[in-house]
Structures are given as C-alpha cells and as structure tokens.
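Missing here: one protein chain of the complex. Every other protein chain is in place.
Residue numbering begins at 1 within each chain, and the chains themselves are lettered A, B and C in the order written.
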Amino acid sequence: MRRVVLALEAFDPACELERFSHASQSAGGIVSFLGQVRQEDGDPVEALELRHYEPLTLPGMEALVRRAEGHWPLASVMAIHRVGVMVPGDPIVLVACAARHRRDAFAAADFLMDHLKSSAWFWKREKTAQGWRWVEPRDQDHADLTRWNAVP
Amino acid sequence: MRRVVLALEAFDPACELERFSHASQSAGGIVSFLGQVRQEDGDPVEALELRHYEPLTLPGMEALVRRAEGHWPLASVMAIHRVGVMVPGDPIVLVACAARHRRDAFAAADFLMDHLKSSAWFWKREKTAQGWRWVEPRDQDHADLTRWNAVP
Amino acid sequence: MSLTLLFLGPLEDVAGGPDMVLDVAEPLSLARIAERLAPGLAVAIGAPKVRIALNGNLVAAGEVLAGNGDELAFLPPVSGG
Partner (left out) sequence: MSLTLLFLGPLEDVAGGPDMVLDVAEPLSLARIAERLAPGLAVAIGAPKVRIALNGNLVAAGEVLAGNGDELAFLPPVSGG
C-alpha cells in the first residue's frame, strides 16, 4: 500500500492508521509519526497556516516516498500532510511505514519526517495576538537532512 | 501521561493511540510502533504465544519506561504488551512517545522497542502444522541493545 | 497580454499579496520583470535562496523568459510541516 495525500481539510489520524495497519498485516512492524499543532497553556499561538505550491508540493511528496521505498524494504508507506488553517490540537502530518524489520520502518519514517519538515514545499505562518507572522526556516532542519546523504 | 500495560486480552491500537494523542496535545510529535503477528501467504505460523513471569514482567516494563523518561524529555509515554495466544493480524506490542522535539520521540520509541524485544521478560512460541515450538533468542536483538549503552 | 507572478510564503508580505498580474508585450527575462516591481520586492525575489518555477517547473534564474499566459512563482526557503 502506498498512500500520499495533501489534505485540504482535517483528517483523522486514528482512522488512517487503523486502515494502514489492516493493509499491512504482512509486515511485522509499523512506525508512525503524528505531528499536531501544539496546545500549551499560555502559548500565544492561536492558529497556524500551511501554504503549498500546487504544481510542486504533492509531486515532491510522492518523489520523497518513492525515494524511501527505493532505499528501505517497506511493505507499505503513508504520508498525509495538511495545508490550510489549523488550530491547536489539529493534526498536521501523519507518516507511517510498515516493514518486516522494525529498524527499516523506524529509519524510513525518520527520513520522511526530516524531509517533509525541511525540504518539502510548505510555508508556515502563525497567528498570535499580534496577527499573522511567517515562520523562518530553522538551521536545525537543514542539519537534519545531512543525516540522509547516503540515501540516493 | 504514562501508560504501561501487560495485556492479557486483545487490545485496540487505534483506540489506544487516539486517547494517547488527545492526552499529548502539548507535544508537537508522537512516534508510535505497532507490532502485529505477521500474516503472510504460505506462512506456516498459525499462532503465536507469549508467556511472561508475573513478578518481573510488568515491573520490568515500568522500569524501562522510567529509564526512557529519565533520558529524553517526553510529554507522554505508552507501552502495551500482549501475552497469551495470538493469531496472525493480532497486535502484540504498541509503544508511543510524545515529545516537543520529534527526534526525542523517535529515539525513545526505538529504545523502548529494542528493550521490549531483547531484555523484557517474555518468552515466545509459535504454532505450525508440526505443533508448538519455542523461539530462540536472536543474536541481532542483543546487538541492538548495545546501541543504548549511553542511556543510564 | 498578462504574466502572473506568484509570491509564496513570506514573499507574499513583501509583495503585498499572493499574486500580481503584469501587462507584458513580449516574453521578459527576470531582470526585465524585476524592473517592473517595487525595489524592495525586486531585491527579495532576487535573493540567492529564492527558487523560481515557470508554469510549475523549477528553472534557474538565468533561464527565465516569461510572457503572456505564463505563471512565474517565487519560492523562498520552506518552513515546513
């Protein structure tokens, strides 16, 4: 199973993961990552918006998933990424990798997340009491990518 | 949230993960691992049984989770492990780690799985057409543990 | 005869909006396009880290030749999911 989605509306991670695990019963292990908008007491962020560039964003996600499939023996892969306006508690991104050996599933999910965070075509802005503000790229994200230089 | 369970009966991973993510909304990311009994065409394994030793197994799981909490800044941790007889497709183990930074969540989930597989008090046997047979420990499992020597 | 410019992410704030339409008589190079923009925006889209897509395909800045019916997108560094 391969499922790559650019979600324009809210999605249900529990439901997605349940379908994924049913479709992956030949794999021994499934690693998933769920990113959600943080909800902290006193956090000034009221909302978050992710923008994309239609001609590149989904094709880029699909190429990334194929790159992971080419490097690790995966039984199934799923990558779902929200765009649009979200509020604290909303799911942003869900990645799942199913493999016979759990080390492969861990590495592939880690790889996918590093790239979705640092090289996929998304732009993020946050809303506080002062209004909307674009988020600057973090140097850490680019450092993360160098971990995967050996993956063709 | 900390949830450590030795499950004598089947559990529902989707339901567990949904509750976990609702309880972890202050964390940006949740990494989970689900291990299920493999279901492959032509696989001779009809059933799998996990045995435990009551005075040590659950206390050992709890100590392991505390060790992870001591080393990585985790908002929530969950570790659920089945014992008893399972058939292909049944969930065996579910681990989830929620953290502000996804790298911590990945590392802690990986750590917990390596130890649940290699040092927790479980014994596994498999049923084929030839009857039940105990599974021997794998050398790879012990090699996996050396990755975590730096974790006190 | 119109050329559409798209400004992604923080470039939207510099441009004052997510897109802009230029009336063009002939295909223009990036330098010629920049001449038609406010100086601050011209500098912003020329930054080395800004990637450029012409009709959905990434192109080098020196390759840009965009005219009527084209869509030119300016993609600053991503700040992802």
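We take it that a contact is a pair of C-beta atoms (placed from the backbone, for glycine too) under 8 Å apart; a residue touches a chain by one contact, two chains touch by 3 or more.
In this text, all values refer to a predicted model and were calculated from it rather than measured experimentally.
The absent chain, not drawn in this view, touches the displayed chains B throughout the complex. Residues 35, 50-51, 53-56, 81, 92-93, 116-125, 134-138, 141 are the ones on chain B that touch the missing chain.
Everything that follows uses one rule, which is that only the chains that are shown with their structure count from here on.
The chain with its C-alpha centre at the largest distance from the centre of chain C is B. If you average the Cα atoms of chain A and of chain C, the two centres end up 28 Å apart. A separation of 51 Å divides the Cα centre of chain B from that of chain C. Counting partner chains per residue, chain A has residues 35, 117 touching two or more of them. Shared interface positions of chain C, defined as residues touching 2 or more other chains, are absent.
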